[in-house]
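Notes to accompany the following structure.
The other protein chains are all here in position, but one chain of the complex has been omitted.
In this document, chain identifiers A, B and C correspond to the written order of the chains, with residue numbering beginning at 1 in each.
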Amino acid sequence: MFSLEGITTAVQDWLFIKFNPTLALAIECVIVILLAITLFAGLGLVLVLMERKVAARIQIRLGPNRVGPGGMFQTVADTLKLIMKEGLTPDSADKFLFNLAPFIVMMVAMLLLAPIAFAKNFQIWDINIGVLYISAISSLSVIGILMAGWASNNKYSLLGAMRSGAQIVSYELSAGLAVLTIVVLTGSLQISEIIAAQQNGWWIFKGHIPAVIAFVIFIIAVTAETNRAPFDLAEAESELTAGFHTEYSGMKFALFFLAEYINIFIVCAIGATLFLGGWMPLHIGSWEAFNHIMDYIPSSVWFMGKTFFLIFVIMWFRWTFPRLRIDQLLNLEWKYLLPISLLNLLLVAVIAILGWHF
Amino acid sequence: MFLKEYISDVYNGVTSLLKGMRKTGYYFLHPKEIITEQYPDNRATLVLAERFKGEVVMPHDQNNEHACTGCTACELACPNGTIKVVTKFDVTPEGKKKKAIDALVYHLELCTMCNLCVVACPSDAIKMVPTFEHSVFDRSKLTKILNKPASKIREGIE
Amino acid sequence: MYNQTEIIKDTTDLGPEGELVINMGPQHPATHGVLHLVVTLNGETIKKIEPHLGYIHRSIEKMCESLTYRQFIYVTSRMDYLSSHINNLGCALLIEKGMQIEVPERAKYIRVILSELTRIASHELWLGAMAMDLGAFTPFFYTFREREMITEIMEETCGARLTMNYIVPGGVMYDIHPNFQKKVKAFIKQFKEKVTEFEDLVTNNVIFQSRTKGIGILSAEDAISFGCTGPVARASGVRCDIRKLYPYDVYDKVEFDEVIETAGDSFARYIVRVKEMNQSIRIIEQLIDSIPEGDFVGKTKNVLKLPKGEFYTRVETARGEFGVFIVSEGGTNPYRIKFRSPGFSNLSALNHMAAGSKIGDLMATMGTLDLVIPDIDR
Partner (left out) sequence: MSNEEIKEIISSTLPSATYDETGEWLNVIIDSKDWEKIAAECRNGALQMDFLFCLTCIDWKTHLTMVYHLTSTKHRHNIVVKANLDPAIAEIKSVCAIWRTAEFHEREVFEMFGVKFLNHPDLRKLILEDDFKGFPLRKDFEDPINMIKL
């Protein structure tokens, strides 16, 4: 049976036999970096194409279908075009910050990749405060956006960046509280332990209604955190033309674009890990035969399937709903999501203490 | 009371959003509803309405003859100065001089397809045809001469 | 006098109290054309909106002075291109009134049916574009699907899809296509099936409602004072439907309701337009089976000469009252012509409606005003 775990252990063993431990670690680092960059490029291409195809299907049209079979290489062509474009820097922009901002946004997305378990025992860094690490790092991306908006010296960019600041800071709260419910149920911050706790059932099923509520709140909050419609106020093309990245072009724009999609992937991966059991196959109570069949599906497929399902849901939101206004956005967070998730956390704590969950 | 309102607000909001998602989800799952026409590919099967006003042409018969007498009714009827009639004098076999067109210059780039010239023409010499692929790289190519070279007026048209 | 350098200074510097002045347009996704709004902001709140017009000004009024009465009709298609048929109708009605031309019943029926189809097409486009202004992209494609059916009907009968140039003084240019009635009925059937979609997607959507309810309020007195007409004024409770007040063609023979809302906000304007589409369907249903046989164009002289005097007609376009004012000296050309375009007056109320609200609200307010820029600039 195919398993990523086998490959990684084999590579590691071979490296440690051939080289001394320090060098082996260094080589491993290089391999991991290369893999991460490849994953980024691949994900960017796939997700952009997926978004365009989903949008097309929802909007009763065909979507890209000229480059390659079924338009498969459309995003490759787009990337080539973006690479070849001239990267303009406005005359009155703060040049250092302007050029730095896309890399900060990108770097944050890369850092977030570390604790995610892509398959069974296939994880870059199984840090013991995994969930905390994620919520700490993910709030850093707002710095990049604020930097981009401020340094562009464009009024639309500035408005977009300020909106984004207010938005990300407030939605961080309910996303964190939604994550906390699972931490309370599991009793651990480590990603591998959270997944292991879902051996006999995913938290969304085991945790009764509070887990479902937490899941819904989490999805709403991360949609807002990644600046996706209906919370795409930072870009809001009908109001602010393109928001914080109005002045960017060429590869610098592409980095923003890529970071947006990588962020979606990461938050969906986290959502899948916390609520849908990560790479854990679907097990139903005592149906031994069914559980065995499910085990035969590789764990990486389970993980990717769950993640892409969540990505699809977020895309579905985008192509259905109108955009909120900035004050309504903050109202939704502070008047609805935050009180509900606080209450929900209390409920989950009671459930966890009394051991009511399965 | 406040709590009841709050909960019903949340409930109604969420249901209205779900209804919208059901609608878009329906279209996602039903690719038969796709209405895109793949234009350059379907050129062979593309049918345009026969009345579609694409450009003005002057029909010629197999003898390279047209029906234009050069009366300039179309030129006068045109609101934009799209048509310019250049006339000359032909000598008929009987030795009489007869007015005929030298060139009927048609500026497609100025035409608004109002059909007034076709309505105004007393001898039905020009008509609208449903061609629509007019793009060219040079604007001067849109200035057309409607009568074919060496064409003459059909017999019996005054 | 206000000169160019002053404008540049005005719109780039921060005001004394930390005001932010942004130029919305002439190239902006939400202005749907080349409208240029100079918006003074305080944070996200709008303090003042000042429209700068003229980016698509062609001086149609001056152009028409050199065109004959047959020719000038078609120039008006280029003003409000979404209701070009109704603009043409207004001009033709004026010539018919001035010269006492008898219009055959058949032509009147055809004109009214096509006017209502134009109105539906215009409102469909508006619905999609407005939803897009508020960030929902998908309804745009759904509205265009139905609109496409209308444009196909137009293409078959009139020979063009948008600027049809179908009306001549005294009737219509040629008879309707044999498929016309069949296709219109098919459209009505499809429209009735699909119109509920927008209720799910847009009307009842909680985000859409919160974005439009109570936004851009225009009271009835202000609507009259600003000269607003059409759905904008009717949403404020002003009776101003020209089809009811001064019926032309066969509008006095059909039954339909003038849609009136009293809230005066963006949502009311939205509802008025949606209900108006249903009323238009009702009008078409009454007329489509009873188009009388006969001529489609009345007897007219070859050269039209309007008698000396002043003439004014008004018609109800999709955006409101479209008035044509002609001063004639008795010749073949108008001496002076003035088009009273609904968009121009509606736009003047924008500052009053949007001042004090957020930038996002400006999109809702502007979207429901349904501005067509060539109509404003002329």
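We take it that contacts are C-beta pairs under 8 Å (C-beta built on N, C-alpha and C of every residue); 3 or more make two chains touch, one makes a residue touch a chain.
Computed from a prediction, not measured in an experiment: that's the story for all the values here.
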Candidates C:D175, C:D222 or C:E285 - the one touching the absent chain: C:D222
Touch with the omitted chain, as defined above, among C:E61, C:E148, C:D175 or C:E258: C:E61
Chain not shown: contacting residue from B:K19, B:H60, B:H107 or B:K127: B:H107
Touching residues on subunit C - with respect to the absent chain: 1-4, 7, 51-54, 57, 59, 61-62, 222, 224-227, 229, 238-240, 245, 309-312, 314, 321, 323, 325, 327, 335-336, 338, 340, 344-345, 347-349, 352, 377
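Rule of thumb we're sticking to: only the chains that are shown with their structure count from here on.
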Chain pair showing more contacts of the two, A-B and B-C: B-C
Distance from the mean Cα position of subunit C to that of subunit A, given in whole angstrom: 45
Distance between the centres, which are taken as Cα means, of subunit C and subunit B, whole angstrom: 24
Residues within subunit C bordering two or more other chains: 138, 145, 201, 205, 207
Interface hub residues of subunit B, defined as touching at least two other chains: 17, 20, 23-24, 35
Residue ranges of subunit A in contact with subunit B within the complex: 54, 57-62, 65, 316-317, 319-321, 336, 340
Residues of subunit A defined as touching subunit C within the complex: 55, 58-61, 155-156, 159, 163, 229-230, 232-233, 236-241, 319-328
Touching residues (chain side subunit C, partner subunit A) in the complex: 20, 22, 28-30, 44, 131-138, 140-142, 145, 201-202, 205, 207-208, 210-211, 358-363
